[in-house]
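Report on one structure; see the data block that follows.
Removed: one protein chain of the complex. Kept in place: all other protein chains.
So that you can tell them apart, the chains are marked A and B in the order they are listed, and the count of residues begins at 1 in each.
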Amino acid sequence: MKRTLRKLFSNVTSLIGILLLLFFVVIAIFAPVIAPPLSDDPYNTPRMSWDINPQPPGFPMSDNIRFIYDTMGKKVKWNKAIFGTEGGGYDIFYALVWGTRTAFKIGIITVASSMLIGLFIGSISAYFGGWVDEVLMRITDIFLSFPFLVAAMVLTTILGKGLDKVMIALITFGWMGYARVIRGSILSAKEETYVMAAKALGIKDGRIIWRHLLPNTIFPVLVQGSMNIGSMVITAAALSFLGVGAPMGYADWGQMVSFARNWIIGAPGHAGQYWYTVFYPGIFIVLFVLAWNLIGDTLRDILDPRLRGEL
Amino acid sequence: MMAKKREKLLEVKGLKTYFFTENGVVKAVDGVDFDVYKGETLGLVGESGCGKSVTAFSIMRLLDYPGKTVGGRVVFEGENLLEKSEDGMRKIRGKDIAMIFQEPMTSLNPVFTIGYQISEALKIHLHMNDREAMAKSVELLKKVGIPIPEQRVHEYPHQLSGGMRQRAMIAMAMSCDPTLLIADEPTTALDVTIQAQILELMKALLQEFNASLIMITHDLGVIAEIANRVAVMYAGKIVEYSDINTIFHFPLHPYTFGLLTSIPRLDVELKRLDAIPGFVPDPLHFPKGCKFNPRCRFATDKCREEEPPLVKVEEGHLVRCWHVDRVKEEVKNGLLVGV
Partner (left out) sequence: MAKPILQVRHLVKYFPIKKGVFRKTVGWVRAVDDVSFDVYEGETLGLVGESGCGKTTTALTILRLEEPTRGQVIFDGKDITKLKRRDMRKMRKGMQIIFQDPYSSLDPRMKVKDIIAEGMLTHNMLNGRNVYKRVGELLERVGIPADYMNRFPHEFSGGQRQRVGIARALALEPKIIMCDEAVSALDVSIRSQIINLLKDLQNEFKFTYLFIAHDLSVIKYISDRVAVMYVGKIVELADKKVFFDDPLHPYTQALISAVPVPNPDYKKKRIVLQGDVPSPANPPKGCRFHPRCFMAMDICSKVEPELVEVKPGHFVACHFYDKKGGNS
């Protein structure tokens, strides 16, 4: 009974995760429809006014900006900032919608790349063992010894500002976990007799790793990866918040929160006056991370042989 | 063979133990009857999944969810163990009925010394104090042939070899002078020469303590060596039950017959093994009728429809088969293997 309940509950949470993810996927796919871009680079958030202060939800586009767009020949399909604007008049709604694409890009590219590096290094290290293992694992240790956020920040600063630099930094310091997990799994899997059997058949080492070891060991890494997609987005946001991430006006949730830093407290005597500058991007980040975590949990429940073996 | 009036020590009647799994009810033990007399050794033989170990655990009431004994009686010295309270059962376990397991490494606790583990039972059941219990432990270890027992009592299980651990396990089982010993594949994990040592030791101890033994094994050789009577189990039921000579020379169940003619053996030269076809049935999908019928060369339509009862063929020889007469025809001159 307890077990069944737990199972049901885990199904509900996984359902929430899937729905949330679906929500973000739809936004990302239909971004040009939901918020048609006004400039050549859709990640440039349009401005609704030149005002230095944020403007509340429902703020209409100022006439002189509309005039500029008109003379540029752009059709403005909406004229209100329904979620308000940030300081500088950047439209929050637009940035949220296009920021979803940025979030997916950051999450999936960084996780996929660091996972590939980790899988490669980890599996080679575990399969061949000996000095290969020693060398690769010591390199991994060196990378692990840097504090992640600081290291990523320093590297981004060296490489220069920009989202692509942030991603390079995140990949550079993000693969070690995968390498360690896959190495551990392969170390135990390679003791299985079927690996010995494959060697006895005369199968090449690369194929043994690819066809026999990875299919049997990759799932914990996939689980870890899916959970990390969320945290990678958070880290990218943190880097933006610290000022080394996306440039001002770029449609990126982290950049939005970072930009809202000055407005968090609100004006004197009006605490929380500019709540919308933090709230909307904040809630999007939280939900996005939650979605991936819930899906990661579900994946683990499905793939964990101990849970699967249970009744 | 044992003509004198024998005293019944344990009587198992209609024992049924089922496992309630998500995929269905597994009838691991489905109506098992046997007796154990004082001082004798009963062999319980069968292949994996036949229910022989579950029978032992049911007698000891050591089964956890999802296993449950749903019927039958286990009468030990006049008392039905299945009706006893958990407290009352605890007083019997380890004292009157002791158990020896297959893998001594996992059945001994790795964080306590051998001496501590033996004296624990002595302190609980015989109310000895620490010093008495330790002295008795040394004596027991000596009795089971462990060299330098004074030193060994202070050692941990991992410091002993497999054979020594099994000896320590036996010392533990014998510590409270039990009247019934249940050994679940006690020599299966051991090497041949060590197995020989352990079997010799068990024979000697049984005689000394005048204890009875239920020997659970898949090895017919071990049975031939140690048992007085044998119950052959297949798919949760006893299919043949008899004294040792009858089982090995005049088996009347096709399964017993098949096992004896199929195994390679040292005493005769075999041209070809008369293997039993098919595979051990899945306990979730036992065949209809006689559970052995898909693998049986004597099987007829009746076997496929109706399960035969365990019937007495002659005094002390029970067989669960519709075609005892036809099997009898084949073994009338005794089972001749390899000729």
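The definition used in the following text is that contacts are C-beta pairs under 8 Å (C-beta built on N, C-alpha and C of every residue); 3 or more make two chains touch, one makes a residue touch a chain.
Here the structure is a predicted model, which is why all the values come from computation and not from measurement.
Asks: Out of A:V33, A:I52, A:M72 or A:A200, which is the one that touches the chain we can't see?
Replies: Missing-chain contact among the listed residues: A:A200.
Asks: Decide which residue listed in B:E200, B:E305 or B:D325 touches the omitted chain of the complex.
Replies: Touches the omitted chain: B:E200.
Asks: Determine and list the subunit B residues touching the chain excluded from the picture.
Replies: So the residues of subunit B touching the unseen chain are 47-48, 161, 163-164, 191-197, 199-200, 218-225, 244-245, 248-249, 258-260, 262-267, 270, 272-277, 279-280, 295.
Asks: Tell me, which residues in subunit A touch the chain that this view leaves out?
Replies: Residues 192-194, 196-204, 207, 211-212, 215-216 of subunit A touch the chain absent from view.
In this text, only the chains that are shown with their structure count from here on.
Asks: Using CA atom averages as chain centres, what separation in Å is found between subunit A and subunit B?
Replies: Measuring from centre to centre gives 60 Å for this pair.
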